[in-house]
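Every protein chain of the complex appears in place save one, which is left out.
The chains carry the letters A, B and C, assigned in the order they are written, with residues numbered from 1 in each.
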Amino acid sequence: MIHNIRSRAEALEAQLISDRRDIHKYAESGWLEFRTASRVARRLSDLGYAVAAGREVLKEKARIGLPSPKMLAACWERALAQGGDPTWMEAMRGGFTGVVGTLKCGAGPVLGMRFDIDALDLTESLDASHRPAREGFASVNEGVMHACGHDGHVAVGLGVAQILAALKPRLRGEVRLIFQPAEEGVRGARAMVEAGVVEGVDYLVGHHLYNERPLDEIVSGLDNYPATTKFDAYLTGEAAHAGANPQAGRNALLAAATAAVNLHALPRHRCGETRINVGRLEAGSGRNVIPANARLVIETRGTNTELDAEMYAAAVRVLEASAAMYNCTLEIVAMGAAQSASSSDELARQVKRVAQALGGIHPVEHGESGDCEDFTYMMRRVQAQGGQATNIAVGAHGVGGPQHSTMFDFDEGALKTATMLLSAVAADVMYEA
Amino acid sequence: MIHNIRSRAEALEAQLISDRRDIHKYAESGWLEFRTASRVARRLSDLGYAVAAGREVLKEKARIGLPSPKMLAACWERALAQGGDPTWMEAMRGGFTGVVGTLKCGAGPVLGMRFDIDALDLTESLDASHRPAREGFASVNEGVMHACGHDGHVAVGLGVAQILAALKPRLRGEVRLIFQPAEEGVRGARAMVEAGVVEGVDYLVGHHLYNERPLDEIVSGLDNYPATTKFDAYLTGEAAHAGANPQAGRNALLAAATAAVNLHALPRHRCGETRINVGRLEAGSGRNVIPANARLVIETRGTNTELDAEMYAAAVRVLEASAAMYNCTLEIVAMGAAQSASSSDELARQVKRVAQALGGIHPVEHGESGDCEDFTYMMRRVQAQGGQATNIAVGAHGVGGPQHSTMFDFDEGALKTATMLLSAVAADVMYEA
Amino acid sequence: MIHNIRSRAEALEAQLISDRRDIHKYAESGWLEFRTASRVARRLSDLGYAVAAGREVLKEKARIGLPSPKMLAACWERALAQGGDPTWMEAMRGGFTGVVGTLKCGAGPVLGMRFDIDALDLTESLDASHRPAREGFASVNEGVMHACGHDGHVAVGLGVAQILAALKPRLRGEVRLIFQPAEEGVRGARAMVEAGVVEGVDYLVGHHLYNERPLDEIVSGLDNYPATTKFDAYLTGEAAHAGANPQAGRNALLAAATAAVNLHALPRHRCGETRINVGRLEAGSGRNVIPANARLVIETRGTNTELDAEMYAAAVRVLEASAAMYNCTLEIVAMGAAQSASSSDELARQVKRVAQALGGIHPVEHGESGDCEDFTYMMRRVQAQGGQATNIAVGAHGVGGPQHSTMFDFDEGALKTATMLLSAVAADVMYEA
Partner (left out) sequence: MIHNIRSRAEALEAQLISDRRDIHKYAESGWLEFRTASRVARRLSDLGYAVAAGREVLKEKARIGLPSPKMLAACWERALAQGGDPTWMEAMRGGFTGVVGTLKCGAGPVLGMRFDIDALDLTESLDASHRPAREGFASVNEGVMHACGHDGHVAVGLGVAQILAALKPRLRGEVRLIFQPAEEGVRGARAMVEAGVVEGVDYLVGHHLYNERPLDEIVSGLDNYPATTKFDAYLTGEAAHAGANPQAGRNALLAAATAAVNLHALPRHRCGETRINVGRLEAGSGRNVIPANARLVIETRGTNTELDAEMYAAAVRVLEASAAMYNCTLEIVAMGAAQSASSSDELARQVKRVAQALGGIHPVEHGESGDCEDFTYMMRRVQAQGGQATNIAVGAHGVGGPQHSTMFDFDEGALKTATMLLSAVAADVMYEA
């Protein structure tokens, strides 16, 4: 079956590239992927998958870091104008842009595969040296750009869907293709987990294109994802004329400044690395007005979820005290979260074996994650329920600027490799199990 | 001659109102008064005044709080399109929007009269209860509004110019009508003083419409103007990834936060009231980036110029140390300044006598200034060279919202009173002296 | 009667000086004046006064700023050894060192006179140029010194007691001679007020020797005493090894440091002068231990009691928030308090008239208080119940160092003047009223 999968993936290569370029051109950022998600839903449905979307796959209260209602409405309209599927878009109004396609193949193991679909808030370079610009698929949506490779992930997900649909008669068990919104800012995974999308999953596989690795290299299990909590703190005091009536104000700027310094003074921890950063502080209005408002944009990190949670709790304590000190009120808004996690050894080894069997791929068994990723919510849930989970790095030999830069691009040859590998892993799991 | 002046002012009333409404409709904020100033210059010239404008009356280096070059250029074009005088506007390019009209009447005292001409950055209410909106002279320039009465001051200045031109044969000495830009933010007066516009002035008279006072009341000398210094502080550090490389950053946000709290901790002073306010703080960019930039919007105040200067010097010390603490660089940009001053007793009494002689006006001899005013630069210079100076409040019985609000309006009857009073004071000074 | 009083005071001069020197030699600081107070009680009793002392004249819970129980016990023993009166000392155990002597002379007004009796924690100079050292009456109690003139106040109180006892047949009404402990640190007056010692008082007179004024000058009414609150804040966190276990500590030092800066950042007030000072901060133990303890020594001030109360309330808020920020507990211990007050005009004028009648004295009717004084608690209580109160400055032409310095001394001629003036005021009030 392995040989079969290689040729199927090769046959799909033009479609993978075309899909990726379509998604790239109509880039949509987190919770606003109305066009992307609705077209994915239609394609999965056309391929014979049972498709769930919208509130079925995203728990409303667990979503974090949403854009304004105005932005949600405007981008929904834009998506419609840019070719979103009107039927599927209905369920997605208000930012419910997740999709899960299920293929049931009788008794057997449940395999989940996750593909993240959102772009970044970044204006793409139009320089001639930047291929998307040169070849006409640069983002038409100003200020939004796929600069992290999720456009490729979507294309791979659709390719895997097509191959597995074709192989259905030879598979046992169930495959769930999970298309997740809002990975940037680590905002979307938790709401899918809480809606139950990985309930009963025995094997969970994710992947990410890695520009720093050569085209033919994969890492079958990424480890040591750090945990992080991202949140904004709003302080509200009371304005007053700074010259005539200074004692009448309640100074939100000084509350924020006191918080900022003392947040950075939170102690180091004996059990591992921790981090805190106030990345942004905006406070006040006029020069001669006691500032009535302030916002702090904050994140904590830890080498594990417990350390991050301790940092977050301590940060909240500092913020509450700073607010109290200046008689201000405090509101904290969750903006993102990821947990610590590592890939399951056994599944990583299985992926490595499959890669070796496919040939032409140099598999590395384990690697360091580098940075936070909210797929960790899904990994930990599956591992907690007795299953196995892994996140795979697929070398994509960067051809443009670094990740999250306006010149980011990758070698589209990686799309075939990823599609082939993931399909083969699925076949391996669902055939042998 | 007094009676004569009353009837002349009454005859001008329609023109005063029409001028005020024209200026109101084409409101221009500080250093951008190209239309206003150029039309004033033309009118003065037409009336026979020797007119100086632009760099002749504004020392370039002494101007503070200027808009961006882009804004200066755009508003120059707008002024041209809205009826600015192209000839006079030439000299005003780049924000040289001051005008001085001189009428020489032979040997005798030199009298200066100052009129401030700028509007505020505020979007005018279009509510039907707001007369300018109802009667069609609300500002057509979005985000700019005469909400402090300077539109009236311009009209009064032109009225006084007309009356004095007519009386010229009966006057001795010299009158200088000084039209000053950028009083809001206390930015413009110093540059006129340093260009020499009050050199040799024996008597200096200013006025301001006061909505809190009834229509027929004037204060012949306002006192105890507090001193103030307005400035922005820019801190520049270095960005770094807050998770991966925190030690590599130079944190401008923490430098700014440390500065803010310690600026407010500057000690009180045995010799009088002082104030300091950080009205605004903006720092940082991304949540996971060590902030590389910060801006603080600051003002100091003191019951006299020396106290304000001590506060400013101490504030600079705190800012420099905060920058050094976080290895940041610091740039301080002057944004405004006013000095402490009080009206000269003798001149205030003379104004009061003139008001009594005119009849129908209830003069109060002295009153508290309330807030800062950069006319103080001119007052102190004239007093320092042995002359007398006064600033007069003219009751204008506010009919809309308070000063600096989007519903601000005043009783236009005050225009006639002010024109009459200032003309009569001029006649009194130049006849008797 | 006036002439009579002058000669009586002159006859007492040697005793006044001898009494002052005895008190000076056995200086006792606040709440520890066992010898001083007990000998005063015996003298008043011998002169025929009804004497109350101890808990009768000091409300236990209202006493503030007490020394440790160990110190109280040790100084009680020292006082006994140095000639304290054992009978009266019994009631004073534990720091109840106030005395009130009452002389009832039939129906008539009630006059209170207050004398403060405590020394300072200061080691007296033994330099030969310092008269107390040279002439053998320097303090024998190391670390305690009368450097504010209260030794003189005690002597004057005893002199007045003797003169009024002699004049009793010619007086009407009631005189209460109030000897108050612990004026330094403004700690004692409130506890006497709350014990009722000025209940029913119609006229209240205090005095203070002023070295900055010439010997023959008095101020009949001191005004504008500022209000103050003096308190210590104790923060308690938890120690931990700073290298091995930094996150386990709760850092009281950082809580205190945050409090200190933010206390000084409390805003100025439109209604008058305010002050705050953290005069002392002690925190921590070993270099490598997260500090578990901190103490801040603080005072607030205001030009009136309300402003001081606002500052104190704001300071408590800052301290509570700082403690909460670092998970510490906070205890605030009251250490002293004085209210704002001014002398009653009518009584000040009466004192001036009496001074003029006595001759040889240059009376000034009103003067600025300069600094805080807890006699204000008594003044305000008497004024609130419809009576009159004044505090008198008596010129004492300083002959040594300034107040509160180790070389402080005054011209003992002032003792006679003060005794004469206060006796004459009493006679005037109780004869005429």
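Keep this in mind: a residue touches a chain if its C-beta (ideal position, glycine included) is under 8 Å from a C-beta of that chain, and two chains touch if they have at least 3 such contacts.
Just so we're clear, the structure is a prediction, and the values are computed from it rather than from any experiment.
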- Specify the residue from the set C:Arg176, C:His264 or C:Arg380 that touches the hidden chain. C:His264
- Task: Based on the whole complex, identify which of B:Glu310, B:Asp345, B:Glu365 or B:Asp411 touches the chain you can't see.
- Result: B:Glu310
- Which of C:Leu253, C:Ala321 or C:Val382 touches the chain that is not shown? C:Leu253
- Message: Which candidate, B:Leu72, B:Leu120, B:Ala252 or B:Ala265, sits in contact with the chain we can't see?
- Response: B:Ala265
- Residue of A:Arg42, A:Lys104, A:His264 or A:His397 touching the missing chain in the full complex: A:His264
- In the full complex, which residues of chain C touch the absent chain? 226, 228, 230, 242-244, 246, 251, 253-254, 256-258, 260-261, 264, 275, 277-291, 294, 297-299, 301, 335, 370-372
- Touching the hidden chain in the full complex, which residues of chain B are there? Just list them. 244-249, 251, 254, 258, 262, 265, 267-271, 290, 310, 317-318, 320-322, 324-325, 327
- Item | Absent chain, residues of chain A that touch it | 261-262, 264-265, 267-268, 273-275
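Basically, only the chains that are shown with their structure count from here on.
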- Per-chain C-alpha centres versus the global one: which chain is nearest? B
- chain A to chain C, mean C-alpha position gap in Å, rounds to 71
- Multi-chain contact sites of chain A, meaning residues that touch two or more partners: 244, 246, 251, 254, 258, 290
